[in-house]
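Up next is chain A:
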Amino acid sequence: MSILIKNGRLIDPANDIDGTFDLLILDGKIARIDKKIDDSAEEVIDASGKLVTPGLVDIHVHLRDPGLEYKEDVISGTAAAAAGGFTSVACMPNTKPVNDSLPVTQYLIRKAKEEGSANVFPVAAVTKGSKGETLTEMGELKEAGAVGFSDDGLPVINSELMRRALEYSRPFNMPIISHAEEKSLVGDGVMNEGFVSTELGLKGIPWVAEDAMVARDVMLAELTGGHLHVAHISTKGAVDIVRQAKARGVHVTCEATPHHFTLTEEAVRGYNTNAKMAPPLRHADDVEAVRAGLADGTIDAIATDHAPHHVDEKNVEFNIALNGITGLETALPLTLRLVNDGVIPLQQAIALLTCGPATALGIPRGDLSIGAVADVTVIDQERKWTFDPETSRSKSHNTPFGGWELQGGAEVTILAGHVSYRFES
Partner candidate 1 sequence: MSFAQKHILGIDHLSREEIIQILDTADSFKEINTRAIKKVPTLRGKTIVNLFFEASTRTRTSFEIAGKRLSADTINISASSSSVVKGETLEDTARNIEAMHPDIIVMRHGASGAPHYLADRLDCSIINAGDGAHEHPSQALLDAFTIREKLGRIEGLNVAIIGDLTHSRVVRSNLYLLNKLGAKVRLAGPGTMIPPGIEKLGATVYHDINQAIEGADVVMMLRIQLERQGKTLLPTLREYSRFYGLNPNNLKLAQENALVMHPGPMNRGVEISSSVADGPQNVILDQVENGVAVRMALLYLVSGGEETEG
Partner candidate 2 sequence: MNKDVTVILNKSGVQRALTRISHEILERNHGSDNLVLVGIRSGGDFLAAELQQRIQQIEGVEIPLGAVDITMYRDDLDSRGSLPLGKTDIPFPLDGQKVVLVDDVLYTGRTIRAAMDALMDFGRPQAIQLAVLIDRGHRELPIRADFVGRNVPTAREENVQVEFEPENVPSAVRLLKP
C-alpha cells in the first residue's frame, strides 16, 4: 500500500519543518519527504492549498468503553476522532469497570487495533476503582500499554496518596494526570462562581477550587520529582502556578480544552446543559489567561476532554445534568480560530495538537520523521462549514457548538498508511 501526498504545505513542528513538500507513504511508514516526488503510488492525494501534518493526538478522551457503550464505544469514538483529524487518542479510565487492571487496558488496545479508526492509548487509574485508597499496579499497566495514570473525573483527595502516586510512577517515567478540583470548595456547585451564577441562581464553583488543587499537586511534584500532568486547566491562577513551576524546573505539563479557550461562563445562560462540564466554563479573564498560556508555552497540549453523554442525561434540569461535552470533531477548527484571532501562529497550533500532547504523555506519535508510523492528517484550512451535531460520528451529541460557523477541518486522515477518514462534501 502506498500513498503519495503532493504539493501540500507540510508542517511537522517536531522536526521544525514548514514548507511545500511531497510526502510518500510506503507500507504504513513515512518513506520520503521531498520537494518533488514523482514515484507512482496506489493513491495520489493532491494537497495543493492544504496542510499536511502529523496525525493529530488527543490525550484526553472518554470512550465510555467498557460498560457505558450507550454513550460511546471504541468504534464510534475513534470514528469521531478520525473525522476530527485525530489518529491517536488517550482514553480515560472512568469506565465500568474502571480501567485499573491489565485486562481492561489490553481490551481497549485490542479492540482499537481490530475495529477502531484511531490508535487508542489507555490512561489507567491512579487508584483501584478510582476510589482514592490504594495505588494500581502501575508497572504492569505500563507494560500492557497504559500511557499515564488518572482518576479523571475525580481528584486524588488524599494528599499523602497523591504524593505516593507521584513517587511510585516516577521510575516508570509515567505521568500522574490530575483532575484538579478541591472537592470541598466545589461542594454542590454546578457552574463557575461569579456574576452569572448569581444572576441565574445556580450554585457556583470558585476558581480557587482548581487553583488550590493545582498548587498542591505542583508542590507534591516538586517534592517527589514525579511527573504531574494537569488536565483541562481552566483558571488564570492555575496557569500562573504551572508557569512558575515550570520556571523552577518542576516536572509539570498541562493541557487546555477548546471549550475553555473558546467559551466563557456566559454560555450557561438559558440553563444550557451543554455548557455544563467540570471544570466549568470560566470568566473571560480566565479564558484570556488560558490563551496566554497556550501562546507562551505554559500549556503543552490542546486536548478535548471529549465526554459523550446520552441525550437523556443532558435533557434535564441544569443542576442534575451530567458534566461534559463532546469535542473530537470541533477541536481542530476551534484551534484554527486561535490562529485567525492572532493568539498563536499556525505552526504552534499544529504543535499543540501533535508533538505537544504526544510528548506530554510520552506517546510515540505526533511527528513525520522518516521511518515513523504513517499517521498523517491533511487539513483544509479554508473550508467554512456549520457544525451539525446530528451528523456527528460520535454516539452522543452533547455539544455547545451545534450550529457554529467553523472554518477548517480534516480533509483526509491517514492511520498507519490507511485512510481512516475522507471528507466528502
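Just a few scattered comments:
Everything that follows uses one rule, which is that contacts are C-beta pairs under 8 Å (C-beta built on N, C-alpha and C of every residue); 3 or more make two chains touch, one makes a residue touch a chain; residues count from 1.
Behind the choice of candidates: all candidates are chains of the complex that A comes from, given by their letters.
Values in this document were obtained by computation on a predicted structure and should not be read as measured data.
Among the chains 1 or 2 offered as candidates, the one in contact with chain A in this complex is candidate 1. Touching candidate 1 in their complex are the following residues of chain A: 193-195, 197-204, 270-271, 312, 315-320.
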